[in-house]
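The complex is shown incomplete by one protein chain, all other protein chains being positioned as in the whole.
Showing chain A:
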Amino acid sequence: MSTKIPPWEKVLWKNQPYPDNYIPEGALESSLRKNPNFKPYTYWPLVHLSVAITQHLATIFIFLSVFVRLKDRSLDPRVLIFVSLGCFFVGYFVWEVLQYTQSFGGGSKHGTKRNERMKTLKSSILIFLALMSLSPVLRTLSAATSSDSIWALSACLFLLNILLADYGSSSSVAQARPERLTSVLSMNAAISSSVVLASRLSNDLAVFALIQFSVQSFTLFPMLRRRLQVPMQALLTFALSISSLILAVPLSSTITFLFLLVLLAITFLAPAVLVWAQKYKNEIRGPWDVAVPKVN
């Protein structure tokens, strides 16, 4: 018998001359990997990504300011209708331009495009008419509910909208993702919120104007927003933020200040916090992790 003890091996099938609780020096660390696919974030790309949230918040702020003006009758609903119609056409034009420039090599047929346009026109007229005929119903739908409940409900719904909204971007046509459940829920929350708010308005035309505006800003605008390229995004964010602030100034200086604070915090402070917090990242990986199968 040799006196030399064989080195410890990490196997179970062998009966080794070591006690069952033996761990060789450093055996634990050898298989452990810390933060294996760690890609540190840098500040400006994060700011870039947070811009989508800022835009969304600014849209909601604008919507709320418009609602307050409609409610105290300082804004004529007809003006709002014309403004949003104008925005619709501008937006549609931009959409078409983007479609044209981005699908340059796509080679889709002319006929199908025209068909699609006709479809869009038909459905927008349909929605326009449906909203118009439904607005008396929408106005009285939750009229019996007290105002306190309405404010609370709409605040909750907008919160839901903000939390679930799809902030990703799909700049190319090819990657147009299917709508996820959360983003659909988010859109519905925003529309429901504007429906309950509409019950506080005094006439049908105002209700129609508000709902139409909400449909544009919460369903159509995000679609357009996602398609925009980087420099346009920055410009759009700036424009939206400034207009939300300008609209809020005559209402209340506190609210304006609050809006400004939120927008700045989301755009500039939150990315900085995330970059700072990365030093606490401690992800442990080892052979026990579920492997990811690679299938060709």
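In the analysis below, contacts are C-beta pairs under 8 Å (C-beta built on N, C-alpha and C of every residue); 3 or more make two chains touch, one makes a residue touch a chain; residues count from 1.
The definition used in the following text is that contacts and distances are computed from a predicted model.
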Undepicted complex member, UniProt protein name, chosen from "NADH dehydrogenase [ubiquinone] 1 alpha subcomplex subunit 12", "Glycosyltransferase family 4 protein", "RNA polymerase II subunit A C-terminal domain phosphatase SSU72" or "small monomeric GTPase" = "Glycosyltransferase family 4 protein"
Note = Hidden partner sits against chain A at residues 10-14, 20-21, 23, 27-28, 31-32, 283-284, 286-296
